[in-house]
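A single protein chain has been omitted; all remaining protein chains appear in their positions.
Labels for the chains are A, B and C, by order of writing; each one numbers its residues from 1.
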Amino acid sequence: MDRNNLGKWLKSPGKMGQKYSLHALYFCTGCGIIEIPPSITTRWDAERFGVIPVATPRQANLFLITGYVSVKTLRYIIRSYEQMPEPKFTVGFGSCPINGGMYWDSYNTIKHLDKYIPVDGWIAGCMPRPEAVFVAVTHLWTLIDKGMADGYNKYRANYQYYRENQEKILGKLEWPPLFSKNIKHEEYRTIA
Amino acid sequence: MVNPILLIVIPLGLAFVVPLFRFISKKIEKFIPFFALLANLIISLTLFPHVLEKPIHVSIGGFLPPLGINLVAGPLGILFAMLIALVGFLVSIYAFAYIKEKDQEKYHILYLLLLTGATGVVLTGDIFNLFVFFEILCISSYSLVAYFGDKPGIESAVKYLIQGAVGSSLVLIGIGLLYGQFGTLNMADIASNIHSVHSISVFIPLVLLITGFGVEAAIFPLNAWLPDAHSSAPSSISAILSGIAIEVGLYAIVRVVFTLFGASSILTFLLFLGVITLLIGELCAFNQENIKRMLAYSSIGQIGLIVFALSIGSLSGINGGLFQLVSHTLSKALLFLAAGYMIFRSGSMNISSFEGMGKKMPYTSFAFTIGAFSIVGLPPFIGFPGKFMILKAALFEQDILFTILVFLILLATIIEGAYFFRVVQTIYFKGEKSTPGQEREIAPLSVLIPVFIFVGLIVVIGIYPKLITEILESSASELLNRADYIKNILP
Amino acid sequence: MVMTTILEIIFIILLAGIIGLFFLGLSRKIMARIHWRYGPPITQPLIDIIKLFNQTSMSHGFLFNFGIIFSLAGSVVVLLFLPFGRICPLSDSGGLLVILYLMLIAPLGLALSGGEAANPYTSIGISRKLLLAFGYELPLLLILLTVMTHYNTISIVEIVNKQFQAGWSFQHLSLLLPGIAYILILPAILGFRPFELIQAPQEISSGPMAEYSGKFLALTTIQHAFNIFISISLFTNLFLGGAANPGYFFLKILAVFVIFLFANAVFPRFRIEQAIKYLWRWPSILAFAGLIIVLITGKNF
Partner (left out) sequence: MNLSIILAIAFGGALLTYFSGKISKKARDVLAVLISLVIAVILAFFYNTSSREIFYTGFLDFPLILRIDTFSWFFAFTIAVIGSFSIIFSLSYIRKKGNTDYYYTMMLLVIASMIGIILSGDLVSFYIFWEIMSWSTFLLISYNRGPAIAAGIKYIIMSVTGSVAMLVGIISLYSHYGTVIYTELSGLLYNASSGYTIFIFVLFFIALGIKNAIWPLHVWLPPAHSEAPSPFSAVLSGTLIKIGTYGIILLIYVIVKINVFLNLGEGIVSARYIIAVTGAITILIPTFIALLQDDAKRLLAWSTIAQAGYIILGIAYGTSESVASGMFHFFNHAIFKALLFMVVGAVEYRTNGVRDLNSLGGLIKKMPVTFVGGLIGICGLIGVPLTNGFVSKWLIYKTLIINNSPFLAFAALLGTWGTILYSYKLLHNMFLGQLPEKYEKLERAPFSMQLPIVILSLAIILFGILPGLPLKVINSIESGFGLEPLTINIWGITSDTGTINMLNLFVAVFLIGIMIWLIFKGSKKSAGIGQYDNYAAGTTVPKNKYHYSVDFYGPLHRMISPYLRDFIDDFYMSLARSIKNLGNGIRRIYTGDVGYYAIYIMLFLALLIFIQIKWKLW
């Protein structure tokens, strides 16, 4: 952990800042949120890594998808994700966001979250313990260092793809498209 | 120079000629009062400058006073005569369009007689003659109140008649007592040796005369006839009644108190009486829904104010009182004429029926507004100098009593303002903004001309009061030093 | 002359910013320790600000930007009127009254900026902010009037100087009660618990800041830091006799600040009307009593 390495701070302040002040969106999608309170309070104190929950997506740059994603919550997840300022990082928490988990055959649970919003990291397990959150955070640091945590760029690039998927499952979305950039269907495969 | 007796003779004579004119043409009769009063107006105007230097007195049939009947055209008399002629003249124009009944000659005869009586009262120098003219005035006004012949008219006329009769009988008793004591009916003669007699036996006739004339002058407890009479008479007559009849009654009281008896000590009593009359009049008018009753009550109030001013007794007080009298005559006549025509249009005397009149009859409502402001005493209208002079006179007494009375008067003024402004608002601002039925219907010229002459007078005198202050001062001095009056008549 | 003034100004602004941020960090650290946590590094606020400046941000329009600049400028200008040790660049313009007025520019600016955000959370937060300000202004005005009447001047520099002669204001009986009252209302001025109802994250999602992102949030954080510095050093100047040199002054405000951290850590939150009732009861009574005493004992200077 190179938080006190002044040289890096001077070299790339933006990247360092993003690493060491991750403001997590305080957003409960599913049961996984139960693991957040212990991780931010006395026992595991996430704040020492600069991870603190904030109130609104406007102030957040880390989006924890805590638990299964139902069709109903997907709408809110997408809306919140789009309202977060860039750069922003998404972490799927628990096995449900990855592949539906125990709801693998449920009719109204989202099995592949990354078809609808880009996800930078996954925490497997049901439930993952708070340590797992910190593991994810440290991994996220390395990804940020390598510049590989660029889900927001993917979203920008393949917006039409994501939008199509979203509308496929949610029907017509009432908010206008975030980016007007129009990418043809073939190109995103190459990018993604 | 013309003989002041013409002022009486012309209307009196023409009054009896009116029926004859019918045989010539039916159209013409309505113009007779017009011409008669025009003549009166001209005559009084021509007399006016002479009077100012020296009062004229004419003795009928050559018998010198104290034996014969004599006319005294002092400044006061001429002032009143002029006022009567003016108001009568304008109201006669108003009557062209306003009086539409079958037998109009009744109206015109009585109208002329009324004015004859009034003029006679203010010009005569003989107490019994005064009474006679007074009776002419009263009787003609009784019958004019009932001119429409509808139930309220007749009822109020009867009420008026009864009270008037009581009053006149009291006057007659008083005159009788005076004659018994002095053996003469000439006012100057009585006045010259009024103090030679034991007081109480002079006091009784004084009281009787004040009460008797007070009925016509509408002083507080004696004025019960006034609201009914004014509200049920034709508007032109209401204008005359509250513009002239009351003032003439007042003139009689003033003449008796100041000139005949020199009773300066009873003034204190009249002072309070005036304030009470004022307060009661305004309070009654405050919550009135019937416009003509409201105006009638406000006339009572104004009379109270005038009585108060006259009974301050100082020169400026009488001055202010007379000014207020003139201003009330003009404004109230204007108000009655304007209101009368609006009633004629809206068909109801209820104030609420005047909604939107500002659009329907702009000129008439404008005139009404001016009259209302003038009565309340707002500059630059004639009401303001009057109130101003009265307050000045009252406060110059440097007396706590007067200060208190002044505050009461001003309270009454506020109340008066309240109800007049209410009517003005009703005329202009109440009702829907522009309903289809609100096309203008301008009043006929014969209504607008007199009304606007009144407006003109009100504004002009309001802006330039000196126009009449001169004659007012001389009349006030005539009232105050009775010695000169006596000396003029009995050399 | 002008050069020195400008140097002073720059020095004060930088110092105030650093101290303010340091206090923010310190508060987070100490709070963590009180909660038996390890807590973030003291530089955490700085890190947040750096990050926020490197983030994109959303703006709702001209007033949204202008309000932020306005409020930050307001707080910075106040610094120039506050004696920091012996340094007070603009001592000769208006004195305490101007400070009082300038202190209301910051909330007004935030209110305007948040107003254009067209978000009810923001509006609720602003309404609470203004109401709370109205609540604590009543005792604050009484306190300041007491001090000004006691020293019979409106210039804060003179007040500090007179304290050098005659000891801290706390030593005068007549100023003891107002001092206590000031201590009681200081959390409300700082927006600490139990008066943290302006940006109640769980309730109205951080109120006025709900729509701020990126640099807007950074600027508000800086403004908050300045605000802490200002209100504490005002208290220090008025009641703890200012200080001869900046170091000593720093120690004083540090001491005062730490006291409030403990209050902040242990108290729950008031509802707004509870807060106003509290502010209008005890602190106001104390300040009022102080004013009466001053008027009775008469001016000491």
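The working rule: a residue touches a chain if its C-beta (ideal position, glycine included) is under 8 Å from a C-beta of that chain, and two chains touch if they have at least 3 such contacts.
The shown structure was predicted, so the numbers you read here are calculated from the model rather than taken from an experiment.
Colleague: The complex has one chain that is not drawn here; which of the drawn chains does it touch?
Modeller: So, taking every chain into account, the missing one touches A, B, C.
Colleague: For the chain not shown, which residue from C:23, C:121 or C:278 touches it across the whole complex?
Modeller: Touching the chain that is not displayed is residue C:121.
Colleague: For the full complex, which residue in A:36, A:64, A:77 or A:157 touches the chain that was left out?
Modeller: In the full complex, the listed residue that touches the missing chain is A:77.
Colleague: Where the complex has a chain not shown, which of B:114, B:206, B:361 or B:455 is the residue touching it?
Modeller: That would be B:206, which touches the missing chain.
Colleague: Identify the residue among C:54, C:163 or C:199 that touches the chain left out of the display.
Modeller: Of the listed residues, the one touching the omitted chain is C:54.
Colleague: On chain B, where is the contact patch with the chain that was removed from view?
Modeller: Considering the whole complex, chain B reaches the absent chain at 158-159, 162-163, 166-167, 170, 199-200, 202-204, 206-208, 210-211, 214-215, 221-222, 224-225, 227-228, 263, 265-266, 268-269, 280, 283-287, 373, 376, 378-380, 384-385, 387-389, 391-392, 395-396, 398, 403, 406-407, 410, 413-415, 417-418, 421-422, 425, 428-430, 433-434, 463-466, 469.
Colleague: Which chain A residues touch the hidden chain?
Modeller: On the side of chain A, residues 27, 56-58, 75-77, 79-80, 83, 174-175 touch the unshown chain.
Colleague: List the chain C residues touching the unshown chain?
Modeller: 9, 53-63, 65, 68-70, 72-73, 76-77, 80, 90, 92-95, 97-98, 100-102, 104-105, 108, 111-112, 115-121, 123-124, 126-127, 130-131, 133-134, 137-138, 141-142, 145-146, 148-149, 152-155, 205, 210-211, 214-216, 218-219, 271-273, 276-277, 291, 295, 299
Throughout what follows, only the chains that are shown with their structure count from here on.
Colleague: If you take the mean of the Cα atoms for each chain, which one ends up farthest from chain A?
Modeller: B
Colleague: Distance from the CA centroid of chain A to that of chain B, rounded to the nearest Å?
Modeller: Roughly 99 Å separates the two chain centres.
Colleague: Measure off the straight-line distance from the CA centroid of chain A to the CA centroid of chain C, and report it in whole Å.
Modeller: 37
Colleague: Taking the mean of the C-alpha atoms as each chain's centre, how many Å separate chain B from chain C?
Modeller: Between these chains, centre-to-centre, one finds 79 Å.
Colleague: Of all residues in chain B, which are in touch with two or more distinct other chains?
Modeller: none
Colleague: Hunt down the residues of chain A that sit against at least two other chains at once, touch-wise.
Modeller: none
Colleague: Can you name the residues of chain C that touch chain A in the complex?
Modeller: 28, 32, 35-41, 44, 47-48, 50-58, 121, 201-202, 205-206, 209-214, 217
Colleague: Which residues, counting only chain A, touch chain C once they are in their complex?
Modeller: 3-4, 9, 13-14, 16-18, 20-21, 23, 26, 41-42, 45, 47-48, 50, 53-56, 58-59, 61, 85-87
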